[in-house]
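Got a structure here, written out as structure tokens. Questions coming.
Every protein chain except one is present and positioned as in the full complex.
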Amino acid sequence: MLRFITAGESHGLGITAILDGMPAGVEVSDEELSFELSRRRKGYGRGKRANIEDDQVMITSGVSDGKTTGAPICVVIPNKDHVNWKGRYVPILAPRPGHADFAGMVKYGFDDCRPVAERASARETAGRVACGYFAKKLLEKEGIKVLSWVVQIGPISAELPPADKRMLSEREAERLFELAEASEVRCPDFAASERMKNLIDEAREKGDTLGGVFEVAVLNAPPGLGSYVQWDRRLDARLAAAVMSIQGIKGLEFGMGFKLSEVPGSKAHDPISIPNRPSNRAGGIEGGMSNGEIIFIRAAMKPIPTLQTPLSSVNVKTKEECRAHAERSDVCAVGSAAVVAESMVALVVADALLEVRGGDRW
Amino acid sequence: MLRFITAGESHGLGITAILDGMPAGVEVSDEELSFELSRRRKGYGRGKRANIEDDQVMITSGVSDGKTTGAPICVVIPNKDHVNWKGRYVPILAPRPGHADFAGMVKYGFDDCRPVAERASARETAGRVACGYFAKKLLEKEGIKVLSWVVQIGPISAELPPADKRMLSEREAERLFELAEASEVRCPDFAASERMKNLIDEAREKGDTLGGVFEVAVLNAPPGLGSYVQWDRRLDARLAAAVMSIQGIKGLEFGMGFKLSEVPGSKAHDPISIPNRPSNRAGGIEGGMSNGEIIFIRAAMKPIPTLQTPLSSVNVKTKEECRAHAERSDVCAVGSAAVVAESMVALVVADALLEVRGGDRW
Amino acid sequence: MLRFITAGESHGLGITAILDGMPAGVEVSDEELSFELSRRRKGYGRGKRANIEDDQVMITSGVSDGKTTGAPICVVIPNKDHVNWKGRYVPILAPRPGHADFAGMVKYGFDDCRPVAERASARETAGRVACGYFAKKLLEKEGIKVLSWVVQIGPISAELPPADKRMLSEREAERLFELAEASEVRCPDFAASERMKNLIDEAREKGDTLGGVFEVAVLNAPPGLGSYVQWDRRLDARLAAAVMSIQGIKGLEFGMGFKLSEVPGSKAHDPISIPNRPSNRAGGIEGGMSNGEIIFIRAAMKPIPTLQTPLSSVNVKTKEECRAHAERSDVCAVGSAAVVAESMVALVVADALLEVRGGDRW
Partner (left out) sequence: MLRFITAGESHGLGITAILDGMPAGVEVSDEELSFELSRRRKGYGRGKRANIEDDQVMITSGVSDGKTTGAPICVVIPNKDHVNWKGRYVPILAPRPGHADFAGMVKYGFDDCRPVAERASARETAGRVACGYFAKKLLEKEGIKVLSWVVQIGPISAELPPADKRMLSEREAERLFELAEASEVRCPDFAASERMKNLIDEAREKGDTLGGVFEVAVLNAPPGLGSYVQWDRRLDARLAAAVMSIQGIKGLEFGMGFKLSEVPGSKAHDPISIPNRPSNRAGGIEGGMSNGEIIFIRAAMKPIPTLQTPLSSVNVKTKEECRAHAERSDVCAVGSAAVVAESMVALVVADALLEVRGGDRW
């Protein structure tokens, strides 16, 4: 069983993540891990924090001589910015619409929303990406890859090969991924990328924010990961939880997703043939299991809830209407969320693989 | 902790479900439970099985004198049809596209797909609805209701008040639910219902099947269910897993979902105001917690994968191309899936409520 | 992951157990399952219930054509005695010392202890033995056996080869098990068995009850089950929970257990040598893992808490001192508890084995 847990606040000492259940013998490196973290951090639309965050990640346990040992892996991502916040306490009295602020304050009985904001922050996802790195390395040994790219920012959609094709060809998926990695917004369509960047600039000027849509593809997963036998063992259910748990995600679909609800069965399913199935509308999942095709997930992210031109809110002390709290934040983080989703997907797929293959060493 | 597990095959002795963790003191009745099960069973587009299934459900433990006792609740839904299948074994040699057949056979090492089909069948969801009934009764004591309705079958969409409005008004939600309960396809728009029924008739004639979209609304949930503090405690993640685990679901979204990815933050979030927030685009979830508004989920179901005019497949013994296996099945079960989703959502919300309030007696 | 859950009350319709996570392809039979259940039921000192319980056990799911299918296995053990209790409600107003009666009533808010007594009853363990049967069959395919025998009833101890020897030789363990199976109190020392039976007769005449000590041995478990890497993955921790969860168990030890605390390290540990280690004081567990030797657990059971000559108690309505509730019960059930312990141990070991080897088919 692969399980992980994160701790840490946005302006605290740092983020800590512990990954338990990794088999022994998987080769890993600090450099690769740092690179993975930088993939999450960067991107057009991310705040200045990105630069501040450029810190030394430390693997403090579970790895010896460049290989996992089977022991829990602890990763610490210190917060360079902490010194600037130490001793300061900036209360959040006007909860931000779209944020955990309000419900969190009520739930835990705080006087203001600061303690909520500190933990609910997406900075926590750095810990997830760290854990995801190890899962990816495990999958890599089986030839399994987890890739992502952005297909939409705000109203601007990338022009890409039709979804059916994106889902069908591993080569196409790898090509899109490579293009995405070269784009500041992680979008494989460079023309669209430019328009997305302009849109982000406009939003920044207005004090507004943007969301978007990204896709995650798992290549080369064997059939039979997950199971139909019990509701909570279904791979799609587990992937859905993992991706939906990322801050800002409001929708997700597998394969053709919502579109499948519009067509008759004769046009919705993927005929079975040898050597290859002609389509992958199901997105690689049938009956709650991987079916040997590309696992394909599309997810929608809402705009960042911290606006520099804030929405209306209510002061929790005075109960008077006011503008919501504003502080330094990103304008758009869809590319980063896609990287986090890669990590979460990798963790779920690796866990399912361990169930099937057994999990001591690799 | 509320947990449940089901057992049973489609043509076996019956479905058994055990629900563990129900508090003591919740009033329940066999009649209400039977009624809940009938809500799942019925519907235009369901096969003849619906009538066969009209059986005696039995609560075999955990309830005494009309009240839960805190002990595990076991529900048995015997299969009247079992006698007709006893001793017969009809192998499935041509896996059905869209079904668990193929991957399941590979995974568990079977010679044909029958053992997969028996357990992967959506008949298993009768057990989930039984468990969901108890969760609903628990929620009812807190004034919390879980309602659902169908908004689309194949290409036909209901004409309903705009989504924002559906999500905002409890009265409107209750009205839609009541209309849905009176419709054979569980759609609150009666004109659309008629067209949907015609479409189902057409599909049946062609040996084809249909999917659709439904919505689930949770009324009166207090703020603070779920938590932002750890990824797997987020209410939306848990709800996503629960709904995605239902056979045939390929997409889901909270509130305005995918549409939120297209608009800027200034138009995506729900301003905070007293006494009421003017919108509920978030679908009642902020920061992975209920926020006091209606929790609103929309889910897409693909068409049933068993077609009377089957898709092409491959015979697992001869490896030759052939038509996929066909057997008695539904043409459309979106209304049933919506009822199952109600149950799954109720179970998740009740579990989250027990975490907050404590779980011995009610 | 092998998990199981039971439901059912002592005088209700029956006991139901669901075992989830069994691999496909394990051969099982109704006859063997019935035999396992009869091993729990019988024994000198058990009440008349033993005969009443001689009922048809039913596997209602998860098995096809004599083999497990990977689907959840549901076992139902109907209660023949139910008809005699139907409609009757015999309240328990005077909680029995040593029983769940008092704390359970307080916890769940009952007016009397009957609902507690119904579920807390050791009859529930029939469900565990049913699940354990399948785990044993899985282990059998790897040559792993789980055996038990009784070494003490009340003050009477069996004269057996010294504990070191019992723990060291598989042949000796099998011999003790066979002798135990032939004894009405499951004790391998026949002379002691006779004295134990006499003691049980005496206790019955006095309206008293008896406890005792039994041992469980796991033969042929490979090294490396469980893990030292995280506290809740240690095999001894998991075995301790499993055995301690059996009604009436108050103590347990691995290998020489408490005696190891009295001797210096030089006499406490088992030297490592090839081909065999000369001793097994550790009881087959080092560092929270199986080490390749016999896993050896000893457990102490307190006397049955229902006495025909009851202890003093307090009437929960009147708050007056009185005699505790008495009803039909066993005088001694140590042999039965040993069989339950075998089952629980088999379930834990099988789960640990699946973690290491992977769990789809066998």
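Points worth noting:
A, B and C are the chain letters, set down in written order, and residue numbers restart from 1 in every chain.
Convention: a contact is a pair of C-beta atoms (placed from the backbone, for glycine too) under 8 Å apart; a residue touches a chain by one contact, two chains touch by 3 or more.
The structure displayed is predicted, hence computed values, not measured ones.
Contact with the chain that does not appear here is found for just one residue of C:20, C:112 or C:286, C:286. Only one of C:236, C:342 or C:360 touches the absent chain when the whole complex is considered: C:236.
Of the listed residues A:20, A:36, A:81 or A:355, the one in contact with the hidden chain in the full complex is A:20. Remark: the residues of chain B touching the chain excluded from display are 1, 20, 70-72, 224, 227, 229-230, 354-360. What chain C contributes to its contact with the hidden chain is residues 5-6, 95-104, 106-108, 116, 119-120, 128, 152, 154-155, 203, 206, 208-213, 223-224, 227-232, 234, 236-247, 249-258, 260-266, 268-274, 277, 282-283, 286-292, 300-305, 307, 309, 311-314, 319, 321, 324, 344, 356. One chain of the complex is left out; on chain A, the residues touching it are 3, 5-9, 12-14, 16, 18, 20, 23-25, 58, 60-62, 64-65, 69-74, 76, 89, 107-110, 114-115, 118-119, 360-361.
Definition applied: only the chains that are shown with their structure count from here on.
Mean C-alpha position of chain A lies 46 Å from that of chain C. If you average the Cα atoms of chain A and of chain B, the two centres end up 27 Å apart.
The distance from the centre of chain B to the centre of chain C, with each centre set as the mean of the Cα atoms, comes to 38 Å.
Of all residues in chain B, those that touch two or more other chains are 5-6, 107-108, 119.
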